[in-house]
Each structure stands twice: as structure tokens, then as C-alpha cells.
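Below you'll find the structure I mean.
Apart from one protein chain that is not included, each protein chain of the complex appears where it belongs.
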Amino acid sequence: MSMLRRLKMTMGAALAVSLASTLAVHADEQFFPLQSYRVGPYAAGGTGFFGGFIDYLNLVNIRDGGINGVKLTWDEGETQYEVERGIEVYERLKSHPGIAAWNPLSVGIAYAMIDRITKDRVPLITINHGRTDSTDGRVFPYVFPLLLNPYSETSGIVNYIASREGGPDKLKGKKIVVLYHGSPYGKETIPIYKLLADKYAFSLEQIEVPHPGNEQQSQWLSIRRAKPDYVVLRGWGVMNPVALKTAQKVGFPADHIIGNVWSNSEEDVIPAGDAAKGYVAITTQASGSEYPVLQEVIKTVYGANKGNLEDKKRIGSVYHNLGIVNGILNVEAVRIAQAKFGKRTLTGDEVRWGFEHLQLDPARVEALGAKGLFHSINVTWDNHEGDGRVTFQQWDGSKWKVVSDWIAPDWAFLRPIIERSSTAYAKEHGIKVRTSGDDPVSQ
Amino acid sequence: MVDYQFLIEVLIGGLLSGVMYSLVAIGFVLIYKTSGVLNFAQGAMLLFAALTFVSLVERGAPFAAALVATLVIMVGLGITIERTVLRPLVNQPPITLFMATLGLSYVIEAAAQLLWGTQVHGLDIGISDTPFELAGVLISRFDLFAAAVAGALVTVFALFFRYTRTGLSFRAVADDQFAALAVGLRLPRVWAAVWTVAGIVALVGGLLWGARLGVQFSLSLVVLKALPVLVLGGFDSIAGAIVGGLLIGAIEKLAEVYVGPFFGGGIEAWAAYVVALALLLIRPSGLYGQKPVERV
Partner (left out) sequence: MAALASTQSRRVSAETLGIGIAIVAAYGVVPLAGSDYLLDAVLTPFLALALAAVGLNVLTGYAGQVSLGSAAFLAVGAYAAYNLHLRIPGLPLLVDLVLAGSIAAAVGIVFGLPSLRLRGFYLAVSTLAAQFFVQWALTKFGWFSNDNASGVIDAPPLSIAGVSFTNPVERYVFSLTVVVVLSLVTLRLLRSQSGRNFVAVRDHEIAAKVIGVPILRTKLLAFGISSFLIGVAGVLWAFAYLRTVEPAGFNLDRSFQILFIIIIGGLASLRGSFVGAAFIVVFPLLLSRVGAALLGSVFDSGVLEMSQRILIGVLIIAFLIAEPRGLIALWDRTWARTWAAVWPAKHPTIPT
């Protein structure tokens, strides 16, 4: 009885709060609609990323009182990583006033949103993932695959292997196997690896692992027979630990397996136990909590008991730090846009302008407390990726350790390929290609 | 020129993988045989067992204690399912029962994650997976261990079915429910026992698969590997589950390695189903399944 009453009271209070919040005037608030996923097969990544993102927004609110006095707000809608649930959340939250940008962290949801956000004139951020040709801001004015698109990732990995072998010319005659997830995501880089193999004259074999990848005996036996120098793991979810375990089973050394950006988290290696020791993976942001911005998050946000992660041990994990970096990039884009348009709630189009001028050099990154966490970004109106540098980390059995410099992918080599694809898209969809940043954006 | 050594390696790898499929398939067979339910929640139970065990170990419980505690929980879960879900649905068409177990899998999966969190865990059951070579053929220690466990499990079952009273009533119920009722067997008690055993099989399967994949949500997807095994071996035969598992494992690997390249690879996901299907066209109730008697 008392339990029921307490529940009723809580519900009443909650209702009052939510009513008050809807009635409140949305003066100077910038809103982030979050299509998060905290349930289902990818929940571990979702809680980490959205946890980090929310932690950073909280930090800005608590420490600075928002961005120049404009408070940051957000609302979460659960997607379970399913496209139609992501769309449902989009339709539900899109009429909220003052939306800054959408950050789904799901390739499928992002794709389904491109037409919608372009029509609604709000930026769509796909940090480290998403559609490669959306790098071309001339065709995709509202889409931002910040820091790293799949092609740059490919080039970054090959450059890293070259540096381990002692220079690009040493790649000649080497053998690389790419083990990819049997999905559109996995297949996306097949042509790029081929191009790079031709360019550097290494021999290449690409092997598919059918979804979900919980059984890889035959693939690794083929790898054993092929005797490659390196295996690139372009994995997803459970495929990653199983790959590492099966590699051990056929006696392939872990330190010659290079993981891509979706195979680089703690969740990918912990289940593999000892088999993951020595495994190397690409990343755009280092892990660990020693960076000043992370320390501030711990002190200010978790100190005030407003931290989003349930398990504090996950602070500084790969996905959490990606969320933090994503927070920094979103907040700085808003700040840059505010400098032009005024310190108030901005429209989606104004925030887009901010993203198109999101230029953070290493000095600015250091000022933000993120030196070493990520390198720099240089987004322009026609380059929506922003030339993110990558680094490589090695799993020592309990944590990731950075083992390389900040490596630059071969952007000049990739740009024409991207433009070919984006102009084809523009043609197919009747989009007018922008010729300068001041061009009005066509619908 | 065929590389025979490699062929044998693929074959052995496939057979050993097949054992792992059989482990999951046996759980299905036990329940289908005695109550006609295709229990889709078997995967969720596997996940639940592995997650419970690993969470207990991570919270400091000794290995043996965690094992016993999980066993007790799984038995409890099995009996609860039988009481609350299956018993009220007795005599409903198979498809209704199947859907009920699907609903059940939602409940168990979500409950497991609600209880223990959505984190992924590594599970070390103390078997190192460094390979050893036998006449130039690479063999996995872990897979051998898994095969031994599966073999032990099947032997225990065989003895149990042959020599114990409960085991005999299992078989009686499986043969003919009405006759079993007529001679005074208490069906609900047999069902409760069978769900208990299914819980135990889920635990064994969960630990072995968990050690292989890590303990995480995807663990429940291993049922998809068991389904073609069931079709091939017959839904109601334990021997079928074993032979089916071995066959599917071997065929899958051989197909992927030798046929896959012609299609660009990745055919494993459906090759098993196609092979099972081809066999079914010759034997519509699987290799060892009971042929239904049809009357007008």
C-alpha cells in the first residue's frame, strides 16, 4: 500500500516536472536529440558513447553555465540500434525547438536520415562512421562524417603497416588479408583495399565472415593456409573477440592483427581474454582518463553525482572517450557559430555553418584539455571529414596503450574517388553541387 | 592438386565446431521430444546461464560455488517456465507454443541484462586454447575439451534414459503421451524434470560457448546454428542432434573453404540450411526423426 502510494507520488512529481519543462520558455537553450541504444546487442557501445557525450554536455553546463550562457539540453530515445526505431525517435523529436545536431552513431539510422535532415536543414554528425561520400560537402551540405570516414580509415591502416615495415616501399611483396563482416558496412572498403594493393604492390586477399560472426573456423584456416604478414580485422560486435580467439587457435600472432575503428574497443577484446594480448587497432581518440578534460569530467560531473556511466570503471574507455570527443566537436561547432550569429539559440542551418568552420588546431585542442586525446580537426565547407589524424593502440591484456604517432591518411589519393561517388549521387538525386561555401543550400 | 592435409584440418575443425552446435541442439531435442515444443528460448537460457555464472565469478564467488549457484538458478528457471508458461498452454497448436517461447526469450534476455548489466565479459574456464599439431594437422585443445564434455553429457543422458525411473518415463512420454498417461505417469512431473535437464544443458552450452565468444548478448544467437542441425537430425532424436551437428559442422566448413570462393565467400550462413533442405527432400523427418503416421 505504501509502496503504491510512493510510486503514485513519484509519478505525480515526475509528471509535474515534465509538464513544467514543456511549459518553460525555451529561452537560450540548444537541444541535442539523442537516438541512443542502451539495450540489445550493441548496448555496451551505446551506453559508453552516449554516456560520454552526455557527460561532456553536463560538464559544459555545470562548469561554464552552457555555451556563452546558452544552456545545453537533450532528450534520449531508445533505438536498440534498429533503423525504424531511430526514425521514430527522429520524427518524435524533430519538432523540438533549438535542435543543434543529430548524432545517431549508427550507419543504418544515419543513412535513413540523410534525406530527412537535409529537408529539415539540421546537421547530421556521423563521427568515425557513415557514408564516405558525404565527406563531399558540396553535395551533402548537412552531413558530417567527422574525423574519419571508412576510406581514410583504410588508408590510415595501410600507412601504419607501412610504417611498421619501415616505409611504403617495403610493402611490396607483402601479403595482407582483410577479414570483413558480411554486411554492407564490411564490404564498403573492398575497392579501396584493392586500389591500395595496386598502388603499393602488396598482395591482398579479402575474406568474408557471415553475420554475426560467432563461428570463424573456416576463415582462419584459409588465413593459415595463405600465411599473410598482416590480417586487418574489419569486424563488428561478437565477430571481433571470436576472430582473436580463432586466430590463437590457428596460431596466428595477435600483434599482426590490425583492427579497424569498429574493432577497437574494450568490448571487442575483453571477451577474447589472453588471445587479445598484443592486438593492435586504429583509433581517432586515445583511451584513458589522464587527459585534463576527462579529469574535469570526473571531478565536476561525477563529483556532483551527475555522471552518466553506471560503472565508473568505464570512464576513459574507448567508447566513452569517443563520446567525449563527439561532445567537444559539437559544442565547439555551436560556439563557432555563435561567434558569427550571436549568443542565442541557433537554428540548425546556423549550426551547420559552425560545423563547416570547425577548425581546431593542436593548440586549441590543448586549450580544451584534450591534448593527446585527439589530434586536430579542420572542417571546411567542402571537406566535411576535417582531416582527422589516426593513431594505433595495442591491448596489453588490461588496457589500450598508444603505440604510434598521429598518422595522416592519404587524403589527396582518396578525394577523387569520393568525388566520383558524390557527384554520381548528386546526379541521381538532382542535387545542385555547391561551388562555394556561401552558396545557398539547395533543397 | 588437393592439399589433403589442409582438407583434413578443415574437416576436423568442422567436426569439432559441429559438436558445439550439437550441444545447443540437444537442449531443443529434449523438450521437443517430450512436450512437442520447439523452445526458441533455449538461446536466451544459454545467455542467462552464462551471464549469471560469469557475474557471480566476477563478484568474487569461487568457481565451484558459482557453478552450483547457477545450476540451482537454471533449474529454478526451467521449472518456473514449465509451470507458468507451458502448462497453461497444454494442447495448444505447436505454433502457439513456439511463439510463447519467443515471448519468453524476450523476457529472459531482458531480465538477464537487467540483473547483470549490458557489459560484455570474458569467460575463462581454465582451458587454454593454444593449438597442438598432430601429424601436421592443427587441433584445438579447447574444441577437444568441448567434444569430451559433450560426449560425457550424452553418455550420462543415455544411461539416465536407460536405467532410471524418470528416464524411462521420459521415453514413455516421448513415445506416446496418451499411453504414458494411461499407465499412470504424471506428465507435469516429467515435464518439470525435462525443463530441469534443459536448464542444465543450457548451462553447459552457455559456459562452453561463452568461453568461445565471450559472454554477451549475441550468445543467444547460437540457436540459429542449432536449427539446421535439428532439421537434419530430426527434432526428436538425440542421436540425430549429434550426427546432425557433426555433419552440419563439417559440411559448413568444407563448403565455405572449397565452394565459397566461387561465390565470393560468406556462404556459411545459408549453406547449412540448403544442405539440410536437400536431405529433407529425401527424408522429410530428418535422419533420425520419427515419421508421423497419417490417417484420414
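Each chain carries a letter (A and B) given by its place in the written order, and its residues are counted from 1.
Here is the rule we use: a residue touches a chain if its C-beta (ideal position, glycine included) is under 8 Å from a C-beta of that chain, and two chains touch if they have at least 3 such contacts.
Note that this is a predicted model, so its numbers are computed, not measured.
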item	value
Contact residue for the chain not shown (choose from B:Glu109, B:Asp129, B:Asp143 or B:Glu256)	B:Glu109
Residue among B:Gly76, B:Gly151, B:Pro188 or B:Pro284 touching the omitted chain	B:Pro284
Of A:Gly45, A:Pro123, A:Gly182 or A:Gly316, the residue in touch with the unshown chain	A:Gly182
Chain A, residues in touch with the chain not shown (by the definition above)	10-11, 13-15, 17-18, 36, 38-39, 43, 47, 76, 78, 80, 83-84, 87-88, 90-92, 95, 107-108, 111-112, 114-115, 131-133, 182-185, 187-188, 191, 210-211, 310, 421, 428-429
Touching residues on chain B - with respect to the absent chain	38, 85, 88-89, 92-96, 98-100, 102-107, 109-111, 113-114, 118, 224, 227-228, 230-231, 235, 263-264, 266-267, 269-270, 273-274, 276-277, 280-281, 284-286, 289, 292, 294-296
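We take it that only the chains that are shown with their structure count from here on.
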item	value
Distance from chain B to chain A - Cα centre to Cα centre, in angstrom	37
Contacting residues of chain A [partner chain B, same complex]	38-41, 43-44, 47, 182, 207-212, 214-215, 217-219, 221-222, 224-225, 237-238, 241-242, 245, 248-251, 267, 270-275, 310-311
Of chain B, residues touching chain A in the complex	3, 6, 9-10, 13-14, 16-17, 110, 113, 117-124, 128-131, 138, 140, 142-143, 209, 212-218, 221-222, 225, 252-253, 256-257, 260, 264-269
